[in-house]
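My questions all concern the structure below.
Note that this complex is displayed minus one protein chain, with the remaining chains in position.
Order of writing sets the chain letters: A and B. Residues in each chain are counted from 1.
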Amino acid sequence: MSGIKSTGVPSRELIESTFPSEERRKSGPFAVIECWQEIPCDPCVASCPFHSIADMQNINDLPVIDHSTCNGCGVCIAQCPGLAIFVIDETFGAEDEASIRIPHEFTPLPAVGDTVRALNRDGSFACEAKVIKVRNTKSKTPVIEIAIPARLILDVRAIEPLSRAKNI
Amino acid sequence: MIRECDVLIIGGGPAGLASAREAVKAGCSTVVLDDAMELGGQLVKQTHKFFGSEMEYAGVRGIWIAEKLLDGIAGSPLFTPYLRTTASGLYEDGVVTALFEDREVLKFRPKKLIIATGAMEKTIPFPGNDLPGVYGAGAVQTLMNVYGVMPGKRCLMVGAGNIGLIVSYQLLQAGVEVSAVIEGMDRVGGYWVHASKIARLGIPILTRTTILKALGEEFVTGALIADIDENWQPIAGTEREVDCDFICLAVGLLPLVELFYLAECEMKYVHKLGGDVPLRDATMRTTNPNVYVAGDSGGIEEASSAMVEGAIAGLCSAKSLGAAIPDFDERFARLSDELAELRCGPVGEHIRRGLAECTMEELL
Partner (left out) sequence: MRIVEHPILKFERGRKVAFTLDGKPMEGFEGEPIASALHDAGVTTLSYSIRHKRPRGFFCAIGHCSSCLMEVDGRPNVRVCTEPLREGMVVKTQSGKGVLR
């Protein structure tokens, strides 16, 4: 057995399946919910100020997001107990650039303008990335927005904790 | 002196506190015994956000939930907690004895007893599993999240269930490295989101892998691991050393059921629930009409369902004492529905099957 069930690493195809249409992707930031297992959990539904995540008939239902009303505000990122929601913005920066917002519960937090090490979904080094925004939340799940090459939007899903990056 | 009370709850964790809240709300004098220094049971070390729905505080970190459960009852004259108090005996006349701070014996005579003692960690056999540095995953969580002490520098996590995955993440948060998470099954047992959380931070999850040996004489200095075949036998030639200075075992929990035996509750071994558990009905009553069960002591599950079970046990024990609960039917139905919904998905299947073995339509 391979893939997310045995390694925790989702395949590119699985990640891509949560992406909206090409047209929607070019129109602004959008949330992707990387939650593919029916588990009893529903805080994302209530977290969305635009009701873009459909009500669940059953708490084990998979979340379904309506990308036509999701404006990529990112409120859901810090509300997901599984830290499985990211917001991607392909309209950010130059043609070959994009940004991704990532939940990052590590200390110390990077600061805007810092260069951090962006990691792929399997934890390998992806690229160096500039921090665009740092938003701390009451529930202590800070959300960090970083600029990445557009070609890496299916891959980059984490930021190397600074405490650890020092030792590498 | 024998202390009288309506409801005595043994265990002040999520199940016990949820029971206490319902019993106090119904006007019952309620005593909670707990052997720890503070209430909350294992919630006090759960730094992650809970799953479930609003009723179980989904999205709230476990460490903040105990406080919420105590909201509204902490100052009530009907609520009396005893900390550092270990229940030690249960007698035919209904008296419960407890040892306070290892020095004073207290006696209680409750009308109803709710046993919410939780669980303890299992171990697995391998040479060196008794060395200092081989810790239960929950123990490591306690040490670092409650007392702020680093368990070591580099961990080998054994078991990729939710506890193994969550504690691995929490180790990283505390600044401790995790060499790998190993798992005997061919898949992670915990939620995939927990697995992804650590995978993307570079912790490898190695399925079909087992620990052969803890290395070291006085303390763990490493571990020997190997791949296993379909029959769970190590495959020759795959042995390799893992760099670690402690080993965490997250290989399952065992319900703490001694008190049910003392209360002569009818018990049954249910593999899917982790061990021997008491038979119970939908109100969480056991075969002893004065004894109720709630939480992991009745079968290993999640804290979210433990809280709902606790609420049911508290509500129903109060009702059985004749407490006036005008909206009892409605509340009982709502809690039962909530519990059924938490368990109805694919990840709840083994719980449903386990419970089918020990839940009675009607008790004798």
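FYI, a residue touches a chain if its C-beta (ideal position, glycine included) is under 8 Å from a C-beta of that chain, and two chains touch if they have at least 3 such contacts.
The structure displayed is predicted, hence computed values, not measured ones.
Among B:1, B:37, B:236 or B:324, only B:37 touches the chain left out of the display. Considering B:2, B:74 or B:150, the position touching the chain not shown turns out to be B:150 (whole complex).
Here the missing chain is touched by one residue of B:67, B:121, B:177 or B:357, and it is B:121. The chain omitted from view is touched by exactly one of B:63, B:185 or B:282, namely B:63. Here the missing chain is touched by one residue of B:135, B:292 or B:332, and it is B:135. In the full complex, chain B touches the omitted chain through residues 35-37, 42, 47, 61, 63, 84, 86, 102, 120-121, 123, 130-136, 138-140, 142-145, 147-151, 173-175, 218-219, 256. Residues 105-108, 140, 142, 163 of chain A touch the missing chain (whole complex, contact as defined above).
Going forward, only the chains that are shown with their structure count from here on.
Between chain A and chain B, the centres computed from C-alpha atoms are 31 Å apart.
Those residues of chain B that touch chain A in the shared complex are 48-54, 58-61, 165, 172-173, 175, 177, 186-188, 191-205, 207, 304, 341-348. Those residues of chain A that touch chain B in the shared complex are 1, 4-10, 34-43, 46-47, 58-60, 79, 81-84, 105-106, 119-124, 139-141, 157-158, 160-161, 163-164.
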